[in-house]
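Only one protein chain is missing from this complex, and each of the others stays in its spot.
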Amino acid sequence: MENMIIAENLRKEFKKVIKEPGVKGAVKALFKPKKEIVTAVDDISFTVPKGEILGFIGPNGAGKSTVIKMLTGILMPTAGFCRINGKIPQEDRKNYVREIGVVFGQRTQLWWDLALRETYAVLKEIYQVPDEQYKKRMAFLNEVLELDSFITSPVRTLSLGQRMRADIAASLLHSPKVLFLDEPTIGLDVVVKENIRSAIKKINEEEGTTVILTTHDLADIELLCERIVMIDKGRKVFDGAISDLKHNFGDVRTLEFELVNGPDFKLLDYNRRFKLTQDDIHAERDGSMARVRFDTAKVSVENVVSYTLSTVHVKDLNIKDVEIEEIIKKLYRREVSL
Amino acid sequence: MRYIRLHKIFIAQYLKKLMEYKADFLLGAIGLLLTQVFQLAFLGIIFSQIPALIGWSFQEILFIYGFSLIAKTLDHLFTDNLWMVGYRIIRKGEFDKYLTRPINTLYHVIAENFCVDALGEMLTCILLLAYSIPSLDMPFHWYTIPLWIVVAVFATLIYTSLKIMTAAISFWTKASGHITHMLYMTNDFSKYPVSIYNKFVQTVITYVIPFAFTAYFPASYFLTGNNPWFCIGGTVIAGTVLFALALFIWHKGLSAYESAGS
Partner (left out) sequence: MSRIKRFFRTYKPFTRAGVQEMVAYRANFICFFIGEIMSAFIMYFVWKAVFLSSGSKTFMGFTMEDMVVYLFISFLTDYLTYSDGAFAVGEEIVEGSIAMRMIRPCSFEMSFLFQEIGNRLISAAMIFAPMVVGVEIYRYAIAGVVRFHPGYFLIYIASMLIAYMISFYFNVCYGFMAFFFKNLWGTSLIKETLVSFLSGGMIPLAFLPSGLAAVLNFLPFASLRYTPIMIYMGMYSPSEIAWRMGLQVFWLVVMFALSKLIWHSAVKHLSVQGG
């Protein structure tokens, strides 16, 4: 399949002025500022095929936003290049951005003091959407994002969830081929998150829009993306299918069981039994229910089950699948390396 | 054409916003009007004691003062959002938005806001000109009115260009509102005949920060008909050169833009 996004050896350096304390430092900084070069993005390459939803993840300050800003043409790469939809963003910005949509979850692009529909009227002109197409598009976006109930309200009165839906609609008004979503679910409650996810999915499926999504909510990733690129300290640390990630980074499983006699729980001491730390195996009790999370690379499912059954009376038992969140948490803590 | 259409849309949106905040705009306009009224009271008191200010009559001074408000008001009305670039837009990373839109960034920033408060100044401007012109014996030709329009455009460009340049500094330094403020304040020098200043100030406001071309020079031409090439030509040249320079700095600035946050 053809690649919609190609990033090759992207690199971004920022100059940072080092502030020295005191008046002397301030005077010195005024005439001869001491500068330090910070590499925010260091040699990142990846491609995204047309129609894919790519999860772009990494801890805070990893350089996610910087990459997104280079891809959207906001920042100039220090080295390397990217080509999206056959165009280099920095070369012909105005033509390039006509075919992309961008949402920065932390910041709105809506006109704060105006009724929401006015924002769309202005964007229609900015992107030169023909009347006929605009009507159809608004009807479609209304259906997917349910804007009807607040489209006549001033933007400043919208709730966070409404605002985010409105922002996503704004980025889709001109039917972009690529959609960049920088933390589109930040600060939203579970129901609204669910709403937004299904809208993204629907647009991707119906229109074949390529999507790059950064998020801290790994549920977004699990529900939307087939593939993820993970970066840390400006470098790429993983690029592949989510199933590969699970396979590569050991299986974290959760064993759930119901105790016949709740207080029996204290008889169980997995850490001593298997000589493992709390990170590798961890048990907690909630009434008569108990939950043990463990890393199958360190201890087998069989051993955990047999120890449990031999120590306490169990009414019911259930083993849950790997949770990607666990793997990524470990990666962030740098317990696993590549 | 497209930009004219867009501008109409932006103005229409702005007027809707205006309706929501009627009181704010009214108060702002009253405030600006009041500032002018007190300034004029000051001039009135001075002229109650002297017949002329180094050769300029009260009417002439009022004409120059009123004339200085033409460019100031037009610039204020249409490009007020440039102040925000240096004060807030760059520092808070809000500039990202403009870069993801398929229209010229400078145009977009400017078009997004209008400052109807400037109508307070515009009212003063019109009243002063309407009051002073009939009592002045000014030369009038068929080209006088076209020249007024030319001067209004290029004088406004002088104001706007200086604001663009100083706003663009924030692409490198993150904030530059105070620099805009410092340069902008020199516009007050243009309200009076330049002959009242010493050589140094005259040179600065003629050749360095050419605010003298937004008011005194063209106004003196319209009053006397003398020095058309210097007075009108100077305004056109200063406006053109500054605008070219402003566009150049703005575009340099765009590639230096570093956004904000991670």
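As written, the chains take the letters A and B, and residue 1 is the first residue of each chain.
To be clear about the criterion, a residue touches a chain if its C-beta (ideal position, glycine included) is under 8 Å from a C-beta of that chain, and two chains touch if they have at least 3 such contacts.
As the structure is a prediction and not an experimental result, all values here were calculated from the model.
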Inset, instruction - Identify the residue among B:L15, B:M185, B:V208 or B:A256 that touches the chain left out of the display. - result: B:M185
Legend entry - Touch with the omitted chain, as defined above, among B:L26, B:L77 or B:I126: B:L26
Inset, instruction - Go through chain B and note every residue touching the omitted chain. - result: 23-32, 34-35, 38-39, 41-42, 45-46, 49-54, 117, 175, 177-179, 181-186, 188-189, 191-192, 196-198, 201
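Methods note: only the chains that are shown with their structure count from here on.
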Legend entry - For the chain A and chain B complex, residues of the former touching the latter: 14, 40, 60-66, 69, 72-76, 93-95, 97-98, 100, 102, 104, 106-107, 109, 111, 113-115, 118, 121-122, 125-128, 154
Legend entry - chain A-facing residues of chain B, complex: 2, 5-6, 9-10, 13, 16-17, 20-21, 93-94, 96-97, 99-104, 108, 255, 257-259, 261-262
